[in-house]
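Yeah, one chain of the complex is gone here, protein chain that is, but the others are all in their spots.
== subunit A ==
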Amino acid sequence: MPMTDLNRLFAHRLSRHIGFLLKYLRLVFTDHFVIALFFFCGALGYAYQSGLKTLINGVWWGPALTLFVLTLTSQLGRLATLIEPADTVFLLPAETKMHAYLRHARNYSFLMGSLMQGAVWLVLLPFLAQGDQLSFTAALLILISQLLVKFSVINGHVRQAMLQTRQRRVQQLLWSWGVPVVTFTVALWVTPWLGLVLAVVSAGWSQYQLGQHWQKGQLAWHQLVNDEAARMMTLYRFFNLFTDVPQLASQVHRRRYLDPVWRLMSGKSRNPYRLLFTRGLGRDGDAFGLVIRLTVIGMLLLVFIHNQWLSLLIMLLAVYLIGFQLLPFYRQYEGNVFTHLYPISVQSRLQAFRHVLTIILTGTALALVVVDVVVNWSWQRLGIDSLALALELVIFIGWYSQLRLKKMAS
């Protein structure tokens, strides 16, 4: 592809981006999730409908709520430039032609933004009629204003992409939030027609500003790259709630105050992998978060659940889930050449991992048992809890983990 054909470059990237989105959306909207969502939306819709029935004559807070929702909605859908870090090198010579690329980016972002505006408007429509007592014409005028406001806001973002038109952060925020607030305030409290006029003026003004500059603008490359990376990161984080996103490298946290804990955990042993695995598990965002999250959730559940056998099941499950999900960490350092270079046997690596696993799981089990017996004190409960968890630890660490780790090691 010739580098200067920036129209095609954006189209190419967009198809790749949409492919990415589709791939992950398929993973998010699994059968079970869709069914759950179906019921959730149904319940929500029912509640909305019942709520609306009480607003036959409109309510004084109707316009205020509408203003709030519309203003927030106007911020949905950011400018998706699909700019990549390498562009600062490879597209720099084509900087003067980048407006063609940016125009596509703007149009795509506007389209996506418009869809969201339309969707929210549709949901809001019954409320506009009942809560705000607006006519359909007025509601339609508000929809058109919404789209024009979105156009102004997106143009405001594009404006930030050029050195000549960049504004200070405060001005930028004022534009992004000020235009919707003023437009919708006028539309809801004065008349939708005047709101529409304001929206037309702001959209026209933002477009005129761009037209003045973006033919000869110099791009704020670093800003563009950072913003796009931040936008993608938000997407990754969202998808990461449902599935594993490899682009989302886990963060490492220093947590200096926990250093004594790691020293205690690795003990006096001369096995280097004890040092590596304690620090690794303790400072890796994913692994540490997993242990803490599941332990805390388990403890909270135990506070509210008093049925002895259900509590026991929760404790066993929490310990199993933590242990099971920590096992792959054994392979965390396979990619590091020094792991293979050290004159250390695989046996001592396995041993060190199981040592660390034992401490973590025992700690979790102790915390859970303590909560359970503090909430529902009895000798019998303490005895059964301790026995069951000790048995689980012995089976999991002594037998199951060994089986799995050996498979991983080979």
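Convention: contacts are C-beta pairs under 8 Å (C-beta built on N, C-alpha and C of every residue); 3 or more make two chains touch, one makes a residue touch a chain; residues count from 1.
Here is the rule we go by: contacts and distances are computed from a predicted model.
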Per UniProt record, name of the chain withheld from view ["Electron transfer flavoprotein alpha subunit apoprotein", "NADH-quinone oxidoreductase subunit H", "Cytochrome o ubiquinol oxidase subunit IV" or "ABC transporter ATP-binding protein"]: "ABC transporter ATP-binding protein"
Out of A:His32, A:Arg254 or A:Lys407, only one touches the absent chain, namely A:Arg254
Of A:Ala86, A:Val170, A:Leu241 or A:Leu341, the residue in touch with the unshown chain: A:Leu341
Residues on subunit A facing the left-out chain by the touch rule are 252, 254, 256, 270-272, 275-276, 279-280, 282-284, 333, 336-338, 340-345
